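Rest of the complex left out; these chains stay put.
Every chain is named by a letter (A and B) in the order it is written, and numbering of its residues begins at 1.
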């Protein structure tokens, strides 16, 4: 007989690697002893809600259905609400009402129901005002994972339309120009952009391998950068050290250096503007 | 039927992220295959017994009762003893006799019994002289977790009074002055100090929110720093970028910048002296 699958809790924070995330894990396992806890990331830029949201949205579709705790929470201790979002796929996302969880919920099919975490019986007793990851989000998530609370138990229902949202960058597409922004720079220095394959094709026309492309980065480096490069399906189609525009494994437009760090070489940072044009 | 809770092993070291801690985890899981292993931290400053002790003491009260392995061990291969400490709460702490485990044991109710890990049948065969984490501490901890050895089996009893201790800083309190030291700088740059709420109130009087406070850091920055700030219960009570004195989630006096890195801004390091006075 197969043992039943243990409950899954994923966890993302900006807590770093010095014990705060582990403390939350201890709280979770105290409540849900058999849980499989998957740390998505804890080393994102401090207080970067956008970066946390990007990484949760990027990874959650590959996680089992479960409880997903996200804590990037510059407003901890203020009146921002702790919330839970039930998704169309059946997951429950737990975290602060600051926009962090909206894109991740969309990546799991969208928000089916939203609740404020007002039921203090699911919190740690004597919750602190500076560490809600440990005192609210982890115990509520773990009680849900353990099955000793249902989503209806966590607190009052909220209207999804009342949730705080971020304003992720949207690309502008016209023939001959994709005007967009950097959404994320990954640990390889690959630069992820707002925009899809269809939007890139809408701007550039047919995307045959190795066709020339120009990237303009008016805010990168010193005084901006213009990079003549090529579109390619795989890194190996361009020489080692050469750059390419490609569709990343999430379906986003991206550019990179084959076996190099394009973001460092060009001075690229999240949020910068990027214009992509056909090359000559 | 609920499955039985798997045994819990927590693990802190200064091994970094390049495989040594994972090797220990492999040894543990080879002996205790169902264990829930919680990595508290492996990136603390090399050889910093004080930092390891602080983080274990800070996180263990939030962990399930279990086996807690700590390895910050500059004396590996010398005649410093490998030890086990049974706590009042029922945990067993495993590590070197260099002071690392004393505060963590106190945080779990104090030492009930101490033993030297003299029983080599619980070690890996052919134990090295440079990697006791892998060869002594991990296997002994895992045998205890798996239940195939009891605490009495690990070796000879020691008198707790004979254990090596650290000398953690103690604050001096008088009306108008808390004279203390930095115990830890966390990954946010928040500065944790020796001292409690009661000691801070003993020095400053009533701790109403936003009352002015002066921090003197004679050893920080270049030639010392004087910071005029405020006491506040939560970060959100002061503007973004402003500093505050607060009681951290462990009950210690601390200061920080709201959404900033106070330690970097002011040049603060662990061990530095800090004087806190009433502000004007």
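Just so it is clear, a contact is a pair of C-beta atoms (placed from the backbone, for glycine too) under 8 Å apart; a residue touches a chain by one contact, two chains touch by 3 or more.
Small disclaimer: the values here were computed from a predicted structure and weren't measured.
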How many subunits, all of the same sequence, make up the entire complex in this structure file, 2 of them being shown? 3
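Basically, only the chains that are shown with their structure count from here on.
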Superposition rotation for chain A onto chain B, Cα-based, multiple of 5°: 120
In the complex formed with chain A, which residues of chain B make contact? 3, 5-6, 8, 10, 12, 36, 38-44, 55, 58-60, 62-64, 186-188, 233-237, 240, 246, 248-249, 259, 261
Please give the residue numbers of chain A that touch chain B in the complex, ascending. 3-4, 15-20, 22-23, 25-27, 29-30, 33-34, 46-47, 74-78, 128-131, 134-135
